[in-house]
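Let's turn to chain A:
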Amino acid sequence: MKLIGGYTEEMRKSIENVNKTRSKRINEAFPHMTMEERDKVLKENHPDYKTDVKRALLYGENKGDIVPEEIANILESYPIINPDEIDLSKIDYDVGVLIIGAGGAGTAAAIWANYSGVPAEDILVSSKLRHGDANTVMAQGGIQIADRPEDSPLIHYLDAVGGGHFDNIPELAKALVSDAPTILKWHKDLGVMYDLDENGNFMVLSGGGTSRFRMHSSKDYTGLEIFRVVRDEFRNLNIPVLEFTPAIELLTDETGRVAGAILYHLETKQYFVVRAKTTIMATGGFGRLHVAGFPTTNHYGATMDGVLMAYRANAKLRNLESTQFHPTGAAYPEQIVGLLITEKVRGLGAQVLGRNGEQVCYPLEPRDVEASAIIRCCNNTDNYIESPTGMRGVWLDSPLIEEIRGKGTIKKNLAAMDRMFQRFGIDMTVDPILIYPTLHYQNGGVLHDERCHSSIPGLMIAGEVSGGVHGKNRLMGNSLLEINVFGRRAGIEAAKEINKVKVGKLSLDHVRKNTLTLDSLGLKEKRYAPMLLPEYRSDIVIDRLVQLYE
Partner candidate 1 sequence: MSKIKTITENEKEENYKVKIYIMGQVYEVPATLTIMKAMEFVGYKFTRGSGCRAGFCGACSTVYRKEGDFHIYTALACQTMVEEGMFLTQLPFVPADRPVYDINNLVASANAVLRYFPEVARCLSCNACSKVCPQDIKVMDYIQHSLQGQIDKAAEESFDCVSCGLCVIRCPAEIPQYHVAQLVRRLYGRYIMKTPSYLGERIKEIDDGIYEDGFKELFSLSKDELEEKYKNRDKETN
Partner candidate 2 sequence: MSYEYIKFGQEEKDFIEKIQEISGQNIYSCYQCGKCSAGCAFSNKMDKTVNQLIHFIQMGQKEKVLKANTHWICASCLTCTIRCPREIDVAALMEAVREYILREEPEKMKIADIPKDVLNKLPNIALVGSFRKKTG
Partner candidate 3 sequence: MVQYSYFPGCNLKTNAKGFEETAIAVSKKLNSELVEIPNWNCCGTVHTMTTDNLMKRIAPVRVLARSKNHLEDLKDTSNHVVTLCSMCNSTLKIVNEEVKENPDDLETINFQLEEDNETYSIDMEVKHFLEVLRDSIGFEQIRSNVVKPLEGLKVSPYYGCMLLHPEKAKIDDIEMPTVLEDLMESLGAEAIFSPLFKYCCGSYHIVDQEDIVAGQVEKIVEAARVRGANALAVACPLCAYNIDQQQKVIDEKTGRKDSLPVFYFSQLMALAFGESLEINHFEDHEIDPRILLEELKLL
């Protein structure tokens, strides 16, 4: 297969069209969709609206909710431990605040619990992988904060609920937008390098579905830069963290209150019993479930463990029917299919083009609408581009950014992405890149209130694991905001909570009860979860796996 500048000859033909139309397109504004057009494109193309890949939950607080097959399968799984084999009389860690998950939300929660008076040694953070192996560090584009005089929390609110199809919980959306400036101040004081313009103001871009320039960024490593600074602060506070030690089941007491968790060390294979006055669930999302067979942008550990553990303990969930497909995942080359092409690329001016080099849709619709429009172009028209491995996609005209904003803009603002494509011989400052929607974000999750309490006592929720903040669709830049806003709120609230709480006798009775319920359902296939890590070994290897007696 002959490649010219990373692309096949066939693809080159289409790139010529793109090059030809570019000068004409610089000033060409593609019209926004009307609400009716949005509805139509969503219903006809978005996986959320496809009934054949979904089913109703058979038990629990959300019995009857229609959710994707992959999610129902997890929620209707048997536990991976036998409760009778776990000795709860020996407590390994007895703490005030247990935080499950060490991404952006969990880390912020730990810091703010400590700021609010909980001593570092009375906090314990559990992390499935290393501290910070999370979707947080992969967020590139930015964080939405209505701080400029031209903007306001009310406008930010309106953008968020409109993008979420008016299904957001109003109090949560209000909390999200109102705390945003405080979060920015906190980050600045910690030393996060937010981009500034030549006047010393924050550099801001618009994002899909936003009506103001509100995306604050730190080049295209925004999530990484925020997180590594926050983690550095965490380390300065000497808060204990257990790496490679995920929670595998919550613990409850006789009142049904969550009272800690069982942790499992992935390397030494032993379990630990943690008793905690308050447990904060911050385990992140579910991209690695590959809903509807889509590739994903998510990190290796995004397997929805937290939602499952909470559901087994009787927590209410919300909006799990809705999955965010990022409109622009890489569709070529094969090695990086599914990896995120940040929305900032469109924010900086790149347009979405079909094979003929003409625009397919307005580049900055809300994510679900934009994704649906691209899926429509690829599935229902012949205006798509096909990769050598048969993957369909549309062009994202990155060279247009350099035309609009000057040579060097990509190297300066999209260094990570430029580097990624360079590794595969593609120069995105000269040639467009091929994209297709990719599984990006768990819009729904465990229900909580604006002080982060879930529907069951003793369990607090923060971050992507939660449901209700974003309704049916999250806007770009609201996830980096969410983990900080609700992580902070959870930490502050936990500090108040632990002074007035008494925990009873630890038990796994809720897990036993759960097993009995599952038995009564007569499931065709017996599955086990939490999944902890996805399976990517080849079938040839899996066929030969064997468990040795010990």
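A word on the picks: all candidates are chains of the complex that A comes from, given by their letters.
Note that contacts are C-beta pairs under 8 Å (C-beta built on N, C-alpha and C of every residue); 3 or more make two chains touch, one makes a residue touch a chain; residues count from 1.
In this text the structure is predicted, and so the values were computed from the model without any measurement.
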Touch assignment for chain A within the complex, options 1, 2 or 3: 1
Touching residues (chain side chain A, partner candidate 1) in the complex: 35, 129-130, 132-135, 137-138, 146-150, 152-155, 157-159, 161-162, 166, 170, 174, 178, 181-182, 184-185, 188-194, 196, 200-202, 206, 211-213, 219, 221, 223-225, 228-229, 232-233, 235-236, 238, 244, 266-267, 297, 299-300, 334-336, 339-340, 415-416, 419-420, 423, 533, 535-538, 540-541
